[in-house]
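One chain of protein is taken out of this complex; the other chains stay put.
So, chain A:
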Amino acid sequence: MEAERNAGGERLLDVQGLTKIFGALKACDGIDLSIGKGEIHALLGENGAGKSTFVKMLFGALEPAEGRIFWKGEPVDIANPGAARHLGIGMVFQHFSLFEALTAAENIMLSLDEKIPIMKVAERARELSKTYGLPLDPFAHVGDLSVGERQRIEIIRCLLQKPDLIILDEPTSVLTPQEADRLFETLETLRDEGKSILYISHRLEEVKRLCDRATVLRHGKVVAHCDPRQETAASLARMMVGDEVAAVRRLEAPGGIGEALLEARSLSRPAANPFAVPLREVDLTVRAGEVLGIAGVAGNGQGELFEALSGEIQQADAASVRIRGRDAGRMGISGRRLLGAAFVPEERLGHGAVPQMRLSENLFLSRFKTDARSLLGPLWTVRAGALTKAAKRIVEMMDVRKSGEDPEAAALSGGNLQKFIIGRELDRQPSVMIVNQPTWGVDAGAAARIRQALIDLARSGSAVLVISQDLDELFEMSDAIAVMHDGRLSAPVPISEATFEKIGLLMGGAMPERHASEALEKA
């Protein structure tokens, strides 16, 4: 197998000079790429490098402006996703394209061309899920499932179409280390069966571990074709960014750890809806100068904790949340902001920012209470000049790349919008900062910048709480790590005593995949 791959084998896909233009931006500029049979090919690049645009053209979701695609040696025109599937190209999307109101089996059935009764679909899905070790309950509603489980549905759905080429768009950005390991095993099995995989990622370690060849994109152009196993993570990063990625520095706090700025005392909350987790007696303390990390498998109450701390949901007991020594449990978001707290929610678009509003307007929405003096004029009119100046300051501080002077939030790439949203809060010099998933789906360069900014904030005397599913990130940033499981928060583990194993055990407090594995046993 190995030898055949290295010898080049049969060519499955050949792309020549693929180009896509959006307005003034060349999202893809003459991209060449070839994939052999039974090869895992990595497509590397920072956010906005053109990876997603490129694969959307391969999958027929976007029309290329120029360039040719050869499939098994024949020139093809992929007019729509249906045509791509027909050729044997399957795709697992980064932002899942599942129907939440439908069951797993119904979701799968929709993508099959043949007409098969639903029971048969469920049976075949079960078989595949066993073969590839992807536990799945065909009759669960997608809306009830965790991100990892949803991804399995996507993969099984893709496999049922018996594709020759499987495109995976940042598949591990939502998975725990254990889930990611299981995914890699599945992908290796698939490769050994002779299927080809186009693997899009900016996580260099996993690309080195998994992929046979890599194509690196930067600003819409191919900068290198290489063998990732011959490269170091640093050399790959240099190709992606075009520069060295600064390692995050974590200095000791100059004044040492100070007084408690953020506290939660027996913070409880019933489950808000059937898909939610209750909070059970959460206790935490974050002191001045300290970064506390909160780890956990997605959907164990982290989102609920964030809402309770930020004031999106208020508590009956005012003393259950204390900010700078004041009881804040019954305060709204603005009240807590006025005490010096700042919040960055998990979802950038729609929660952290209004997609159709300009950056300066989004800035105004989160700061008009705390910065009323500088942003509001007489009779509560908006001082546009002060606003654009502040937006500009943030853009410069965080190196936000955008097109146009003051674009709409939705026009920015994910990483750049995240930099803006974090910068919007940092710009206030908050004494308490609470961030949920600071670098979700953000490229290496931007992520390093965000992490450094948060650490620097803590070292300047603020309390920083970071909720994240990315363990590497937490180990890089935190002074202590606490783990959320089933609505409970563990005692914090000081970073000097924390190991992946220790934290992983706490994360798995029980079986995180209980739901699906039970279903598999039943099957």
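Keep this in mind: a contact is a pair of C-beta atoms (placed from the backbone, for glycine too) under 8 Å apart; a residue touches a chain by one contact, two chains touch by 3 or more; residues count from 1.
Just so it is clear, contacts and distances are computed from a predicted model.
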| said: Suppose you had to identify the omitted chain by its UniProt name; would it be "Ribose ABC transporter permease", "Amidohydrolase-related domain-containing protein", "Histidine--tRNA ligase" or "Acyl carrier protein"? | reply: "Ribose ABC transporter permease"
| task | Write down which of A:17, A:82 or A:242 is the residue touching the left-out chain. | result | A:82
| query | Out of A:21, A:76 or A:102, which touches the unshown chain? | reply | A:102
| Hey, which of A:10, A:63 or A:281 is the one touching the hidden chain? | A:63
| task | Pick out the residues on chain A that sit against the missing chain. | result | 61-63, 80-83, 85, 93, 97-102, 106, 109-111, 115, 141, 143, 273-275
